[in-house]
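As you look at this complex, bear in mind that one protein chain is not there, while each of the others sits in place.
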Amino acid sequence: MTPTLHILLAICLAPALALVLLLIPSRARSLREALAVVAATANLGLVATTFGQQSRIELPWLGTSFDLSLRVYHTASFVTTAAAGFGLLVTLYSLPFMRKHSAHGAHYALMLLSLGMANGAVFSNNLLLLLFFWEGLLGTTYGMIAIGHAGAFKTATKALIISGITDLCLMLGIALVWAQAHTLTMTNLRLPLEGMAPAAFVLLMIGAISKGGSMPFHSWIPDAAVDAPTPFMAFLPASIEKLLGIYLLSRLALDLFELTPQSWLSTLMMVVGSVTILLAVLMALIQKDYKRLLSFHAVSQVGYMILGIGTAVPIGIVGGLFHMINHAMYKSCLFLTGGAVERQAGSTDLASLGGIGRKMPITFACFIVAAASISGVPPFNGFFSKELVYDGALERGTIFYLVAVAGSFLTAASFLKLGHAAFLGPRDKKNDGVREAPGAMLFPMLVIAGFCIFFGVNNAFPIDQLIVPMLPEHLIAEARSAGTHFSGWPSNPTLVAMTAAALLGALINHGFGVKLYGSGLHAADHIHDSPGLRWVYDRAERRWFDPYELFMRGSAYFAQAANKIDRANDWLVVGLGRLAQFASRGVRAAHTGNTSAYIVWSLIAATFIVIYLGQ
Amino acid sequence: MNDAIVEIAMLVTFVLMALWAVLATKLLRAVVALAATSVLVTLLLFRLDSPLAAVFELSVCAGLVSAIFLGAITLTQPENEAEVAVSAKERIRRYWYLPPLLLLLGVALLQVALPDVPTTAAAADDVRKVLWTSRHLDLLGQITVLVAGAFGVIVLFKEARKNER
Amino acid sequence: MLTLFVLVPLLVLLLLNISWRALPRIVPQAAVLVLGFADVVFGLALPTLPVNSEIPVLSELHFGLVADDLTRVFLVSIGLVICAAAFVNQESMTTERAHRNFCSLLLVSLIGMNGAVLLSDFFSLYVFLEVTAIASFILIAIERGIFAVEGAFRYLLLSAVAAMFMLTGVGLMVFTIGDTTFSAVHESLTIANGSPLLLKMAVGIFIIGLFIKGGLVPFHGWLPGAYSSAPPGVSVLLAGIVTKVSGIYALVRIAQDVLVSDPSLSMILLVAGSASIVVGAIAAIGQSDLKRMLAYSSISQVGYIVIALGAGTELGIVAATFHLFNHAIFKSLLFVDSASVESRLGTTDMGKMGGIGAKMPWTGTTTGIAMLSAAGIPPFSGFWSKLLIVLALWKAGREGFAILAVVASVLTLGYFMVMQHRAFFGKPSTQLDSVKEASAGYVVPAVVFALITVLTGVFFPLLKDSPLSFLLLNKGLSW
Partner (left out) sequence: MSGELITLYVTAIVLVAVTGLYYLLVTTSLIRAVIGLELVTKSITLGLILAGRLTGKVGLGQALAITLIVVEVVVLVVAVGLILLAHRHTNKVDTRDLRSIKG
C-alpha cells in the first residue's frame, strides 16, 4: 500500500464505515456493533502501521499558500495510534453499555466519525486542513452529547458555543499566522515571537487548550459528565480531545513558534496551567458525584500538561507529553470504572454508593491502579510524568512547583475520598444485589490498567521510544549536552521525597477527615477513650482539627471562587443570549410594518451612498 | 427663441400638472391630472425628436393607464374626503423631513450631472433599427412581461369560482 | 445556442396555455421540472457545448447572450431551486387552477432569471429582473390571502423604488457614454476619458437598486414580509434564488466585469454587508415564526456574500459566488423543511413545534445539516465558503471586517440553535402524537439538497478536477 493511500484510508475509512453503519436498521444491533468493532480495529491497524514511516502528500489547492498537505511522522503516528487504541477499547466497552440506548447507531457512527476526524487533524500538515477536522470534531462532540438524555441539549449547546468561540480564535490565529508567514504549511513554519506572532500564538493556544479542556473553557465538561453517555466521556474529553489539544499545543510550542523559556508566553502558559491545576482540583474535591468528580480532574490534569509544555525546557516538555498519554490512560480507565458502577449499581451519586468494592473486585482493582496513577503514586505511570513536570517547573520557578505539588496533594485527597465513599464503607441494602460488570466492559479497563503499570514500571520504553523522538532536534541536542536523563527513576531525590510527603499528607488528612466526619471508624473509639491517651487525643484533635478545619474552610472559599468562575462562564453564555434577545427586541420594534418607513430607510441610505460617491 | 419659450412653458405645465395630481382631493381629478401629465410628457418627447416613444406614451400611459385607474376607482369604495385630509395632514407632519431629503438626493445628482453636459447635436439613428438590432433582447423581455401581466390578470382579477375545491 | 435558455421556456409557456384545459395536471408540472433540470444539465455541460455556433433558423435572433463560470453557477442553482419549488408546490397547492397558474408563473420566473444571468447590458438586466419580480408579486399573492397581498404589495412598492434607482443609473449611463452594455461601461471607466465620476455614480445608483432587490440592510424592509407570507413553494423560490439572482448576481457581475476592484464600491459593499450580517442575525434571534426567522437569516447570509465582494479581489468574488451557491442550496432546504412542517402542523410558529424532530426524522436531520452548513461548521459546504470569505477579507487588508464576519457567525449559530431547540429537539408534546413524516414531495428535495451540501463540503478539496470546478470560477484562483 502506498503511503498516500494509507493515510487517506486512515482518514476516510472510519467515517465511511460510519455511514454504512447508519444504514443498518436498528433491529440489527449486533450487526452494527460488529461493524463498529471491525472499523475501530481496522483504524487501529491502519494508523499503527504508519509507525516509522516518513512521508508527505501534497494536493495543490488555492495556489501556493493553501496546499492541502498531509504528513506522516513519528508524533502523528504516536498520537493517532493512541487515539485509535482508546477508540477500540471504548467501542468494546460501549457494547454492553449502549446496548439499550435509543441512539445506538448514532453513538457508534459519531465515534467512528470522530476517529476519522482525529486522524485527519493529526496528519494535517496545513493549518487550514487542521482547522477543518478540528471543527468537524466539534460537530461530533455536539452530536454525542445531544444523544444523551432529554435535557442534554442544553449542555450540547453550551459545549458547541464555548468550543465554537475558541475555534473561531483558532481561525483568527491561523489568519494571523498566514499574514505573518505567508504560508500555512506546518513544516515550513517557524515563527519568531515578534510583531503579531505573540497574538497569533495566544489565539492558537486558546484553540488548543480549549480542546484539551483547560480552564476557563472547561465548564461544559462536568455538565457533559452528567448528561452524556459515559463512553463519550472516556472517549472524547478524557482521551481523544486531550490528545489532540496537547498535540497541537506541543506543535505550537515546539516547532511552529520559537518559544523560549525567557518568553512571557511561556510564563503565560505556565500560569494558565497552574491555575487550571489548582482551581479544578479544588472543585473536584467538593463534588458528590462519581463522574462529575472525575470530570473536574480531567480539567485539572490538563493543567500539568500545559505547565510542562509551557516550561519550554526539555524535561518539562517530555513530562507534559508523557503526562498526556498517561492521563488519557488512567482517566479513561477511571471513567470506565465509573460507567461500570453506574451500570451495575444504577447511580453515580456517592451518597447512595459505598461498600461495593467487594461485589465488584475487578472494577475496584482497576480503580485503585488508575487512582494511584493519577495521584502520582510510584511505580505507576502518573508518578513518573509528574516528576518530570515538577523538575521542569522547579527550573522555571518555585511557585509553579509548589502549586503543582499542592495539586498532587489535593488530587490524592479527593481520590481517597472517592474510593472510600464508593467502594468501601458500609453498603446500602439496595446495593446488595450488585454484581461485577460484564466481560466486555472489564476487558478495556484491565487493558488500560495494565498499560498504567507497564508504562510506569518500564517507563524507559514510552519515554525513550515514543516521547523523546517527538521533540525537535535542537531540544534533544540541548538535553543531551546537559546530560539529562528522562527515563528511569527520577534523578532528584528531594522532589521524590516532597511527593512522598504530599501523598502521606493526603493519607493523614483523609484519615482525620474520616475520623471527624465519617462513619465506620468507631473501631478506634476504645483507644480514643482510654485514660491518659484521651488527653493526648484531645490536644491532638484540637491541634490537628484547627488546621484541618481552617484548611477545609479556606479550600471552601477557593472552591467557591472556582465555582464563581464556573458560574461566570455560564452567565456569559446565558447572558450573551439574553443580550442578543434584548437587541433583537429593539430591531424587531423598528420593523413596524409601515412600508413608507421602509422606503425612507432605503432613501436615506441611498442619499448617503450618492453623496459618498459624489465626493 | 420662441421654441425655447414654448419648451419652458411645457416644462412648467408638466410640473404643475404633477403637483395637481398630487394635491387633488378627489381621486378622479388626480387621475385626470395624471393623464394630463402624460400628455405633456408626450409633447416634450416630440420636442426631443422621439416620435415613436411619444406615441407609446400617449396611447399606453395617457390611455391605458387612465383606464386602469378608472376601473380601480369604480371597483373600490369611495374615499371619505374628510378622513383623507386629516390623515394627509398627520402624515405630512410625520414626514416633514422628506421633501428636503429628497431634494438633497436630487441636488446631489444635479451637482455632478450639470458641469459637463455634452452638446452634440441630435443625430438620427433610427429607433426601429435600434430596437431590432441591438435591443431585441428587450423585446423578448417585453413579450415575457406581457405574458406575466396576463397571468397577473388571471390570478388577481378573476373571481374564485365557488365550487372550486 | 444560449438563446435557447430563454426561447425554449417561453415557447413551452405559450404552448402550455394554448389548450390547457385539455392537459392533465402533471403536464405543466413535468414541463417545469424538465426545464429546471435542463438548466442544471446544460449549466454543467456548457463548456463542452458549441455555445457560439448559431442555430440556422434562429440565426437572426442572437441576443448577444454570453456565459462564463459565474453564469454556470447560477444556471445550476436556478435549475435546482426551480425543481424544488415545483416539488413543494405540487404538494402544497390545493386548487387545480392555482397549481396551473403557479407552473406558468414559475416558467415566467425561469425565463426572467435565465435571461438575467446570460445578458450583458444594464437596461436588459433591469427588464429581466422586472420580469422575475412581476412573476414573484403574483406568485406571492397567488392564494389571495390578505397577508400575502400585503407582502406582495410591499415588495412591489420597494421594487418600484429599486427600479427607479436602476433606471436613473441607466439614464446617467446613456447621458455620459450613450451605451449601456457592461463592456462599454467598463471600458469608459478604465480609459477615463469623458466623465468617469458621473459614470461611476451611474453604476453606483444602479447598485442601490440592486441592494433593494437583494434585501440588504437597510434596504430590506420588504423581505421578511414577502418570504413569510408567501405560499411554501414560493418561499423556496424567493429565498432560494429569486432575490439572489435579482440582487446579488448583478452585484457579483458588476464587481467582476464592470467596476473592477474600485475602492469606493468596496467600501459601500463592506458597510452594507456588515450591517446586513449583524442586523439580520440579531433580528432572527428573537423570531418566533420559523419562516420569518429564516427570512432574517437570509438577510444575514446575503450580507456575507456582499462583504466578500467588498474585498474587491478575485478571491473575494470566488468566495461570494461559492457562498451564493451554498446559500441557494441550504436556504432552499430550510424553506422546504419549513414547508413540510407546515404541511403537517398547519403552522410555522416554533412555539407549537417542540420536539417535532423525533416525529419527522428526515425533516429534522436535513434541517440540522442545513443549519450547521449555514453556521459554517465542517464538513458541510458552508464552512468552506465562510472560510474563503474570511480569507479573502484578510488578504485584502480588511481585517476588521474579517473579524466581524467570524464573530457574527456565532450569532448565526445562536439563532439556529434557538430554532433547533424550540422546534426540533426536546420531548414531543402530546398534541403532536399523530404527526408523521412529511410526504415524499417534501422529503425528496430536502434529502437531495442535504446531500449536495454534504458532498460539496466533504469533497471540496477535490472540486478542482470535478465537473463542479466552475463553482470556484477557475480564472479567479491561481489554481
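A, B and C label the chains in the order they appear, each numbered from 1.
Heads up, the rule we're going with is that a contact is a pair of C-beta atoms (placed from the backbone, for glycine too) under 8 Å apart; a residue touches a chain by one contact, two chains touch by 3 or more.
Everything quoted here is computed from the prediction, not taken from an experiment.
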item	value
Among shown chains, those touching the left-out chain	A, B, C
Residues of subunit B in contact with the chain not shown	4, 7-8, 11-12, 14-15, 18-19, 21-22, 27, 30-31, 34, 37-38, 41, 44-45, 48-50, 52-53, 56-57, 60-61, 64-65, 68-69, 71-73, 75-77, 79, 84, 87-88, 91-92, 95, 98-99, 102-103, 105-107, 109-110, 113-114, 117-127, 129-131, 134-135, 138-139, 141-142, 145-146, 148-149, 152-153, 155-157
Chain not shown, touching residues in subunit A	588-589, 591-596, 599-600, 603
Missing-partner contacts on subunit C, residue numbers	123, 127, 130, 134, 137-138, 141, 144, 146-147, 149-154, 156-157, 160-161, 163-164, 167-168, 170-172, 174-180, 224-225, 228-229, 286-287, 292
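Definition applied: only the chains that are shown with their structure count from here on.
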item	value
Pair exhibiting more inter-chain C-beta contacts, B-C or A-B	B-C
Intercentroid distance (Cα basis), subunit C paired with subunit B, Å	31
In subunit B, residues with contacts to at least two other chains	109, 112
Touching two or more other chains - residues of subunit A	603-604, 606, 610, 614
For the subunit A and subunit B complex, residues of the former touching the latter	596, 600, 603-604, 606-607, 610-611, 614
Subunit C residues within the subunit A interface of the complex	153-154, 157-158, 161, 165, 197, 200-201, 204-205, 207-208, 211-212, 218-222, 224-225, 264, 267-268, 272, 279, 282-287, 372, 377-379, 383, 387, 390-391, 394, 399, 402-403, 406-407, 409-411, 413-414, 417, 421, 425-427, 461, 464, 477-479
Residues on subunit B engaged by subunit A in the complex (per definition of touch)	95, 98, 101-102, 104-105, 108-109, 111-112
